[in-house]
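All protein chains of the complex are present and in place, except for one that has been dropped.
Chains: A, B and C, in written order; residue numbering restarts at 1 for each.
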Amino acid sequence: MDFVFTPEQERFRAEIREFLEKEIPPEFRRKPENNWIRGFCPELSRKLGQKGWIGLAWPKKYGGQEKSYMDRLVLTEELVCSGAPVFSHWFGDRQVGPAILAHGTEEQKQKFLTGITRGEIQFGVGMSEPEAGSDLASLQLRAIEEGDHFTINGQKVWTSGIHNAHYIYMVARTDPDTPKHRGISELVVDVNLPGITIRPLKDMTGEYDLNEVFFDNVKAPLDSLIGEKNHGWYQIAEQLDFERSGVERLMSNYPLLRDTVEYVRKAGLNKVDWIRRKLAQLEAEFEVGRLLVYRVAWMLSQGKVPNYEAAMAKGYGTAFEQRLSNAITQILGMYGQIADDSEDIPLIGRAVSAYLYCPAYTLQGGTSEILKGIVATRGLGLPTK
Amino acid sequence: MDFVFTPEQERFRAEIREFLEKEIPPEFRRKPENNWIRGFCPELSRKLGQKGWIGLAWPKKYGGQEKSYMDRLVLTEELVCSGAPVFSHWFGDRQVGPAILAHGTEEQKQKFLTGITRGEIQFGVGMSEPEAGSDLASLQLRAIEEGDHFTINGQKVWTSGIHNAHYIYMVARTDPDTPKHRGISELVVDVNLPGITIRPLKDMTGEYDLNEVFFDNVKAPLDSLIGEKNHGWYQIAEQLDFERSGVERLMSNYPLLRDTVEYVRKAGLNKVDWIRRKLAQLEAEFEVGRLLVYRVAWMLSQGKVPNYEAAMAKGYGTAFEQRLSNAITQILGMYGQIADDSEDIPLIGRAVSAYLYCPAYTLQGGTSEILKGIVATRGLGLPTK
Amino acid sequence: MDFNLNEEQEMLRKMARDFLTTESPKSLVREMVEDDKGHSEILWQRMAELGWMGLAFPEEYGATGGSFLDLAVLLEEMGRACLPGPFFSSIVLGGMTLMEAGSEEQKQRFLPLLAEGKVILTLAILEEDGQYDPKSVKLTANAEGSDYVLHGTKMFVPDAAVADYIICVARTGGSGSSGITLFLVDAKSQGLSLSPFITLAGDKQYRITWDGVRVPGENILGEKDNGWIYIEKVLQKAVVGLCAMMVGGAQQTLEMTVDYAKERKQFGRPIGSFQIIQHHCTDMATDMDGARFITYQAAWKLSEGLPCIKDISIAKLWTGEAFRRMTSLAVQVHGTLGWMDDHDVPFYYKRAKAWELWLGGADFHQDVVATEMGL
Partner (left out) sequence: MDFNLNEEQEMLRKMARDFLTTESPKSLVREMVEDDKGHSEILWQRMAELGWMGLAFPEEYGATGGSFLDLAVLLEEMGRACLPGPFFSSIVLGGMTLMEAGSEEQKQRFLPLLAEGKVILTLAILEEDGQYDPKSVKLTANAEGSDYVLHGTKMFVPDAAVADYIICVARTGGSGSSGITLFLVDAKSQGLSLSPFITLAGDKQYRITWDGVRVPGENILGEKDNGWIYIEKVLQKAVVGLCAMMVGGAQQTLEMTVDYAKERKQFGRPIGSFQIIQHHCTDMATDMDGARFITYQAAWKLSEGLPCIKDISIAKLWTGEAFRRMTSLAVQVHGTLGWMDDHDVPFYYKRAKAWELWLGGADFHQDVVATEMGL
């Protein structure tokens, strides 16, 4: 048993901090929350790529460092907590890369993994469709093999990260005639192909993170396929675990918690009993969540595949983030409903942003309802009927 | 709109209080919580019967007063909150009487309702069976019509109030060959008939409220049947609403809350911020629950049949009672785990008793899970599949 | 005991719902969020014509003479519609203060204009610390001849940019609740400057700097130095009025969510047939009924002049939390669709949080309840 990082890992952490201290552009420092998914800064991604800090655990021949997933945890923790704008490589590093590493051809690995580790390729992720949300397997978008290409028709929705992306990593129905789970494939498609239309969607924070993507007779080469055709449903489970297991599911608002504690202390509110207790309780809940997240990274570092553990960590972490932003608006009182980015406003409106963003956490990457079912059936062995 | 009782109702309340002040035997005053279901005192029931305070809303010809259900609410509120030991007539007054009033023959009404209003007949209630809990309709106990009697074989469990009872009000399968909801009947059976064996069951409070009841070729006369044969499933829904809708679902521990506030004040704990807030929050939750309960009584008084409203009130009230007893043990700290009935112990161990009793609330009379489904489907019209 | 509104109130509710459905659709709400002042004069005048502004003021001031409960019914529908504009500021905060504190002459002069919608009021209570505490009133009003000169800053003043008059809670001496005086100030007075906040829910609130604003002594409302007692009474009504708005918003949130759960299919069946979605909806419905009754109880007691300080704080405590919980579940049941700006759910999600914090959050009202319990 051991609950601290190794001295090497602590040195690595210090190195990352020092780097980020210098390299995060000032405009991203003011509001560090959610910058892993909102902060678009390809320059920083390229610099991180030069440091070897993308695809850290991947084989060296694709630009990785063959470091452990615990080292990667240290890295992602620092990136998320510092508010580094790393969105342009996040999906590639977190889930698309691992998916290609697991199921891609050597050629795909050379092309994509190398591009990801250099910080040069950005991916959008196309899962949901209007009629296929929690019930992803009912997806209808078709990619039909015709000669030397797939012809893609249909629509994705809530597509994240697509508007600056080079490729969309997606699931599509490649065999419409077999039962729903069995005709699905993973594809990586160039977003600049003719016939792809992207329509940004404004969410309640006022930002445009998500999109609709329409495919109208898009012709994508056959090597867009990742892994085995019609086997995508079984391939993506692992990719989803990667999507769910990261520190960002718990720590997107960690800077806000840290700075609220600081604000409370400076404003002399630290002796207000209910504020003390609320913050202490949040701290306790955060620490528990941290261990649930660390457990997943530790399993990966041991070569084990997280299963229900990733679902549990995401379910817990995202619920915590909602309690956190709710509690902080309450601590701020009337200032908790003021969004001005002004030094006159405690925490410059960050609590409002957090409160508006947080409903998305328990929806994206698997709703909490779906995740609890995964823990119950995969983790605890409860029957499905 | 009107949220106070009428002057007549307030006079009625005062009259009840004065009566109870005199008539509740001292041994029941010390620990008033749950006396509606634990306090067995046929003398008090008879005295209440003499006052006309059992079957208050029933027709005068059966000993009732034809008062409104709001008057009955005033009465039950005072009985529950004063800790009156009224168990020996509670089931008769609350649910068995209304069931007989709705579906019984004139003869049955004369016999049972008159006996109930006099405080002379006590009922046990036999619903659950070992394999039929939430899924009550799968009950297996059989009452087969044979000539001039039903022959009853089978077992009930968690049977409440049977050990001092004269009759058991129960549901039985009278037609084993039709689908499960359609072969069920309501019966009222003399518990002294040969072949009935009662085995008391000790619960985690150390008391013996519940029982197993075994029926071995019990021959009950045909007039044991209430209402239409094989129609029991449809008859009991209303009876269950009566079972669920009472103030006792919210106020069983009201005396404990009231006395905790008093204790906190006397002990000088009223300036401890978290204790103040916890009690204020409980008070707020109590007041909300009170209105959910009052709404049901008000509907009854308007001749409306509560439906999801009773399920909602019970679900809310019983969850509140659990939060209440939990919170009070926390306020008492180390004394919250001491059960001594001693004046040296704050609240003489009542918080421990409440904490041990409270898990039963969200199980008996319909689990919270079942009740939430009733609100969703009957109340909100959500589909069952 | 009677849980029903009376027939006139039911008619008022129906009329208000019909009117607001057509006249204050979500497209207008959205437009008013984007708008600088958040106020539609056309809508305002139409509401005035319906007699809504004067609904709860006495007939002798050219108004309708309805009860506070009638007003609460109307506010509930306004909350359901997310009505933009200064109704709450002008009629509840401003008008009720005028009613409580104004002299007969002041009432004669202003209430008819208010009831016709020709004058808009607002009320400036809070300062930097954002607390509803008389000790927090630091803005000074110093006598100069028969005038008073006001110096200081007021925060979170709603709809001040469209108000003709601002009732300013100022310190004329002492400390705590004594030494506070209310001034009816012409919003165009020299030395008075507004700076808008960006708010969570898109309503309009302002920081107002008072830099030597001169106010005639005759513009004092109520007894000098004794102004806080009026504010206490106005806050009671305002809190209940806000609860009524929350009840309306909550009802709409519940209905939208249940409707969606019936329609939306996943895994080949309506999501409302899944047990956990049913439980989410039941939890929402329970919060809803609790919020409605606890709010009605407070509104009715206020209307009847019965003591109800504890009831009011319980109403705010419960309704604020309940509405917020409901809107969180509403997004969850709607999925990402409910998180999108062009959906109606966010209107309620945002208002629920703002209104939970307005006029005292849970911490404030828990403390009132505890005190009323004798703790």
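Throughout what follows, a residue touches a chain if its C-beta (ideal position, glycine included) is under 8 Å from a C-beta of that chain, and two chains touch if they have at least 3 such contacts.
Worth saying up front: this structure is predicted, and the values here are computed from it rather than measured.
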Displayed partners of the chain not shown (whole complex): A, B, C
Touching the absent chain when the full complex is considered, from A:R30, A:K60 or A:R277: A:R277
Full-complex contact with the absent chain, from A:K219, A:R295 or A:R323: A:R295
Residue, one of A:I16, A:C41, A:L56 or A:M70, that touches the chain absent here: A:M70
Absent-chain interface as seen on chain B, which is shown: 128, 131-135, 138, 157-158, 201-204, 206, 210, 274, 322, 326, 329-330, 333-340, 349, 352, 355-356, 359-360, 362-364, 367-369, 372
Residues from chain A at the interface with the omitted partner, ascending: 1-5, 70, 261, 264-265, 270, 275-277, 279-281, 283-285, 287-289, 291-292, 294-295, 297-298, 301, 309, 312, 315-316, 369, 372-373, 375-377, 379-385
Residues in chain C touching the chain absent from view: 274-276, 279
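Rule of thumb we're sticking to: only the chains that are shown with their structure count from here on.
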Interface with the most contact pairs, given as the two chains involved: B-C
Separation of mean Cα positions, chain C and chain B [Å, integer]: 42
Interchain centroid distance [CA atoms averaged], chain A/chain B, Å: 51
Sites on chain B at which at least two other chains make contact: 277
Chain C, residues touching no fewer than two other chains: 277, 363
